[in-house]
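Mind having a look at this structure? Questions to follow.
Every protein chain but one is kept in place in this view of the complex.
Chain nomenclature is as follows: A and B, assigned in order of appearance, with residue numbering initiated at 1 for each chain independently.
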Amino acid sequence: MKQLRLLAAVCLALAALAIGPALAQEIRIVVVSHGQASDPFWSVVKNGVDDAKKDMGVSVEYLAPDTFDMVRMAQMIDTAVASNPDGLVVSIPDADALGESIRAAVASGIPVVSMNSGSDVRKSLGVQVHVGQTEFEAGVGGGERMAASGVTKAICVNQEVGNVALDLRCEGFAKGLGGEVEVVAVSMDPTEIRSAVSSHLIRNPDTQAILTLGPSAAEPALAALEEEGLIGRVKLGTFDLSPTVLRALADKKMAFAIDQQQYLQGYMPVVILTLHEKYGLMPGADVLTGPGFVTPENAAQVIDLSAKGIR
Amino acid sequence: MTDRTANAAAQADERLRETSLAKKLLARPELGAVAGAVLVYLFFGIVAGDSGMFSARGIMNFLEVSALLGILAVAVALLMIGGEFDLSVGSMIGAAGVVIAIPAATWGWPLWLCIPMAFGVAVFVGYFNGLITVRTGLPSFIVTLAGLFILRGLTIGFTRLITGRTQVSGLKQIAEDDWLAGLFSGDVGHGLFVWLAEAGLLAQRADGAPVVPGIPVSVIWWLGFGAVATWVLLRTRFGNWIFACGGDKTAARNVGVPVDRVKIILFMTTACAATLVATIQVLDAGSADTNRGLLKEFEAIIAAVIGGCLLTGGYGSAIGAMFGALIFGTVQVGIFFTGVNTDWFKVFLGVMLLIAVIFNNFIRRRVTEAR
Partner (left out) sequence: MTTPLIETREMGKTFGSVIALSGINMSVAAGQVLCLLGDNGAGKSTLIKTLAGVHRPSEGEMLVEGRPVAFDSPRDALDAGIATVFQDLAMVSLMSVTRNFFMGREPTRGKGVLARFDAGFADRVAREEMAKIGIDVRDPSQAVGTLSGGERQCVAIARAVYFGAKVLILDEPTSALGVSQASMVLRYIAQARSRGLGVIFITHNVHHAYPVGDTFTLLNRGRSLGNFMKAEVSREEVLEMMAGGKELEDLDAELAEFDRADAG
């Protein structure tokens, strides 16, 4: 009995915590993304969301499935719609799976802004505006940069095969490079990624460049190059930043990082939706947050911001 | 009555011959895993023999992946023999990594303080898991599943609260001049490998350094921990208690085995093994990530089962778990040498594991029937 009562009390307290802010503030925005807050990239997006929430003085809830699970994410969007927020921010990595839920949100009169992924499909779903970078073009940019330095044979390390955005990056990279690109599918474990990259290099010693699709793969790939003594000879580029990637850039151990300035992807949609709710404003075209390239030349400036969780 | 005649026949038969060594070997639980490993190496020897997989570099690659899983699998095997599961080890890897990295990188604490602190946290987590399991009598599967979520959540929550990110990096430099960190990072036998390279027994890189700087320290830990675990299991009182707890909890308690204490110690061991893995990985990668160790709890259980542990407890071996991890690690890395498109990676991994387990099971059944 005692335990039950305690449990009930705890539940009530938690519920009060959850409801409290929602009651106190007027404008309420829900963000549903496919990236868990534990991913370094999404961690920065969430910092953007949190800062915008503070700056705008609105209430924001951030939801994301624990794994790359589109069904779960669609359910989260449905839940968000049911709570009837003043604005909804979604990432759209898989339009087929999420389309219906997003259309339902639009149909119930909730202004929807997409971010990060979904620029190609947002119009057909009735989403007002997109904040992000176009993955394929960003990949092409990376490929062209590699091609300019004489690379013809490269690998694209994909830690999340099946994520359309990541697959597009690899495809864009292949197009931009115009040479031979092999996709290497890996898991999330750093030791395994390092072994995978190193094994691939042993088997294919003529590989000239590596593109990783995120810092969590870039760091082990860098370690693999260091072990093989191939730093500088095999060019390493990555999508997105982390402190280690930035230091490697500053030390000229890496060629470049494609930065989509994801802090903006968290910050801007909240601002847009707040202003839309307050004054009925809406940008006329998609907001492109990237691609920006961080190279050994400009790495130093970026390092400072990265430490603060903004880049 | 047939029972008695069969018995008598067996008795008469047994007197004729001593149990042969081969038969004794066949009765060991790790046999299936050893045989499975041989099968895996035969396969890769044929398919990828000339691809560099069995060069010094290639061998170190799959040994290192196997070693980290192996450290975990050995501890998990002990716990499974003791009749319990620990699903929180994966989350513990993430948590321990952060416990080491945040104070070291953010507040500048020395690593010789952070590492023991992480082990302290592990002992506490293990104690907590064990205590709840033995006190409530709930299946540890559920208790530690809750632990899996709580621990991962706490890790993400605290890391973001303190650093605003989910990755903590910058430990490489700190680790270099810390005496304790040396135990968990780098390579062993560098001098020997340099000598081997100079003597022409080992390939050299373009800059004259040996292709392999030494044996990764994780491999040494793996072998050492496996050896200690095997010794404890087969040659100490505590080992007998582990078998007893998993075989029949009530029976063990009735003859005075401190069942609760044994289980709690085993839970602490798995948490500490996870912390050991985390320490090695953090110092090796130079960074901690709240996502480290995802799904490792299942990989460790799979390795232990390949190694001959029964899911119901009371039977298994630490050596078997080491071989289970070796099979897992070898298959995982080996696929890159076969040239198979990595899209098919998981199919390949699954099929190899299934074959290893079926083969293992087949051997074990043959053995138990023969007795």
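Note that in this section contacts are C-beta pairs under 8 Å (C-beta built on N, C-alpha and C of every residue); 3 or more make two chains touch, one makes a residue touch a chain.
Note that the structure is a prediction, hence the values are computed from the model and not measured.
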Inset, instruction - Can you pull out the displayed chains that the omitted chain is in contact with? - result: B
Legend entry - Residue, one of B:Pro110, B:Gly170, B:Gly186 or B:Gly247, that touches the chain absent here: B:Gly247
Inset, instruction - Can you list, in ascending order, the subunit B residues touching the missing chain? - result: 1, 3-4, 7, 11, 14, 19, 231, 234-237, 239-241, 243-244, 247-248, 250-257, 310, 314-315, 371
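What we mean here is this: only the chains that are shown with their structure count from here on.
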Inset, instruction - Express in whole angstrom the distance between the two chain centres, defined as the mean CA positions of subunit A and subunit B. - result: 33
Legend entry - Touching residues on subunit B, where the partner in the complex is subunit A: 51-53, 55, 57-58, 61-62, 64-65, 68, 152, 155-156, 160, 163-167, 169-170, 205-207, 209, 213, 281, 284-287, 289-294, 296, 332-333, 336-337, 339, 342-343, 345
Inset, instruction - Spell out the part of subunit A that touches subunit B in their complex, as residue ranges. - result: 36-40, 42-44, 46-47, 161, 183-186, 188-192, 195-196, 198-200, 202-203, 215-216, 219-220, 223, 227-229, 242-244, 247, 308-309
